[in-house]
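Structure provided below as structure tokens; questions to follow.
Missing here: one protein chain of the complex. Every other protein chain is in place.
Up next, subunit A:
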Amino acid sequence: MVGDAISHAVLPGIVIAFLFTGSRDSIPMIIGAGLLGVLTTFLIEFFHRYARVQADASIGITFTWLFAIGIILISVFAGQVDLDQDCVLYGEIAYVPLDLWLTENGLSFGPQTIWTLGFVTILIIAFITFGYKELFLTAFDPGYAAVIGISTTLWYYLLMTAVSLTTVASFESVGAILVVAFLVGPPATAYLLTDNFKTMLVLSVIIGIIASIVGYYLAYWLDGSIAGAIATVTGLQFALAFLFSPTHGQLFKRKRTIAV
């Protein structure tokens, strides 16, 4: 759920970055959103640990608060901000090819978003490859990780920065809410299919890719939002895994209990 919270809470960061630079340039926006992402994580922790607010409530309060600030900022500077609420909430991936990255002498490098997303993807892959051991340990055995000298707090915040980065990069294309489907769906599906962490990583990437392709055609067929369609497919995939997974599926579980 922290991913969900971050994806909503980065909104003021994006708006502020936009107000400072006056352009829809990706880099300042990513920085602004990244900062807000870390701030969100910090606030959630702070409310929970120091003010003893229940964990789920502290998440809910933080992100709605920041999101409200974001919307208000948009309304205050409505004349100057070329962002609208619809785009923030559900984006439109179909416009990606229209936003080309042109150099000053007119050379086209293709859609700008592809470059941003590509860069972020490489960054994330690098982050996971180099930090694999630390991330793995922090996720599964924070106690042991702390004993062998890994700063769990540092890695937690790094991971959350990565989450914010991904969120912001996907923001323009899919919006703040559907990015959650992409963050949570494939891993949850993979989690039902395997017990090995590495397999789970690879599997979730494959599931994500399949969802995007199938989703695209579904959207084309229904003449609807592509992001929405991808999220729908993600849900279907999870439902399939939930029912038919060889190890954790509902059907096999039932059969097994009957056989016993």
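Here, a residue touches a chain if its C-beta (ideal position, glycine included) is under 8 Å from a C-beta of that chain, and two chains touch if they have at least 3 such contacts; residues count from 1.
Just so it is clear, contacts and distances are computed from a predicted model.
Asks: Write down which listed name, "Sugar-binding protein", "Sarcosine oxidase subunit gamma family protein", "Putative membrane protein" or "Metal ABC transporter permease", is the UniProt protein name of the chain that is not shown.
Replies: Matching "Sugar-binding protein", "Sarcosine oxidase subunit gamma family protein", "Putative membrane protein" or "Metal ABC transporter permease" to the record, the invisible chain is "Metal ABC transporter permease".
Asks: Going by the contact rule already stated, which one of A:I27, A:V76 or A:V147 would touch the omitted chain in the full complex?
Replies: Only one of A:I27, A:V76 or A:V147 touches the chain omitted from view, namely A:V76.
Asks: Which residue, A:F127, A:Y156, A:F197 or A:F242, contacts the hidden chain when the whole complex is considered?
Replies: A:F242
Asks: On subunit A, where is the contact patch with the chain that was removed from view?
Replies: Subunit A touches the missing chain through residues 1, 3-4, 8, 47, 50-54, 56-61, 64-65, 67-69, 71-72, 75-76, 78, 85-86, 89-90, 176-181, 183-185, 188, 191-192, 218-219, 222-225, 227-232, 234-235, 238, 242, 248, 250.
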